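Missing here: one protein chain of the complex. Every other protein chain is in place.
Up next, subunit A:
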Amino acid sequence: MNGSFSTRMLRTIAAWVVVAIFFFPIYYWTSVAFKHGNDIFNRPPKLFAFTPTFDNFQKVFGISLGSGGITVTPGGGNFYMAPRVWDSIVIATLSTVLAVAIATLAAYALSRMNFRGRHSFVGWVLSTRMMPPVAVAVPMFFIYKNFGLIDTYTGMVLIHALMNLPLAVLLMKSFFDDIPSEIDESAIVDGASRFMIFRRIVLPMAKGGIAATAVLCFIFSWTEFLFALTLTTTSLKTVPVVSSTFVTSIGTAWGNMAALGAASIIPAFIFILLVQKHLVRGLTMGSLKQ
């Protein structure tokens, strides 16, 4: 399958070109974040020749890069978004912790214990993954309103944890399935309880899997839109939701929005690279192992 030098060369060039095409929007978007207004609204679009500026980041994050190094000045401007980033981080982190905790418990039982209806139970978990968010968000809006959960961390954490549970359960189950059950059985013979085996033996062995599950839950919460749009109004908002509201009466603040967007991609991308080994398994909810 390796072929001659020239076909290999051709393949390498084609691969770089294809990936460059996919990378281009990200480059363009990042370049917008460093552009002055008139460079964004230039025709033809300016791709490389523009004077970079940090104004957009300064406005959005309250950070300025002056001669005296980096100074942080939290502002109160319309596009000061640091609190929204904080909201996103809190919601993503707490919902991940909740989802992973519940999912590891359930996944252990689904992986190790034989009980009637186990298959249908897995099927039920999978089918909750199919629920369209809108079918959950509409009733949840009314329920949250009654319980005062609109605009609260609790409400958002719960709904994002729920959204990630099917993925987390199926994924953790696949990681537990990889650990031979003989280990559990010999520990039982030695008199250990199920919970002790779970905590002392199986959990440490599944560390990599837990990390991968957590990263995916974090990213899905970080990027989620419909629930955040529906269940928050003013005092709490996530990054994707505020990004869609950068439209003002004098036009869209593209530069500011691009700065927020570009910055919000970086943590998620670093996380996903850390668990790249398990990425495909995660994306397919545990059904494909790499």
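Odds and ends about this structure:
What we mean here is this: a residue touches a chain if its C-beta (ideal position, glycine included) is under 8 Å from a C-beta of that chain, and two chains touch if they have at least 3 such contacts; residues count from 1.
Simple rule for what comes next: contacts and distances are computed from a predicted model.
The chain absent from the displayed complex carries the UniProt protein name "Multiple sugar transport system permease protein", chosen from "NADH-quinone oxidoreductase subunit L", "Protein phosphatase 2C domain-containing protein", "Multiple sugar transport system permease protein" or "RNA polymerase subunit sigma-24". The residue from A:Leu170, A:Ala212 or A:Leu236 that touches the chain not shown here is A:Leu170. The chain not shown here is touched by just one of A:Met140, A:Met156, A:Ile210 or A:Leu236, and that residue is A:Met140. The missing chain lies against subunit A, touching residues 1, 8, 11-12, 14-16, 18-19, 22-23, 25-26, 28-29, 32, 40-45, 47, 101-103, 105-106, 108-110, 113, 115, 121-143, 158-159, 161-162, 165, 169-170, 173, 193-195, 219, 222-226, 229-230, 239-241, 243-244, 246, 252, 254, 257-258, 261, 264-265, 268-269, 271-273, 276, 279-280, 283-288, 290.
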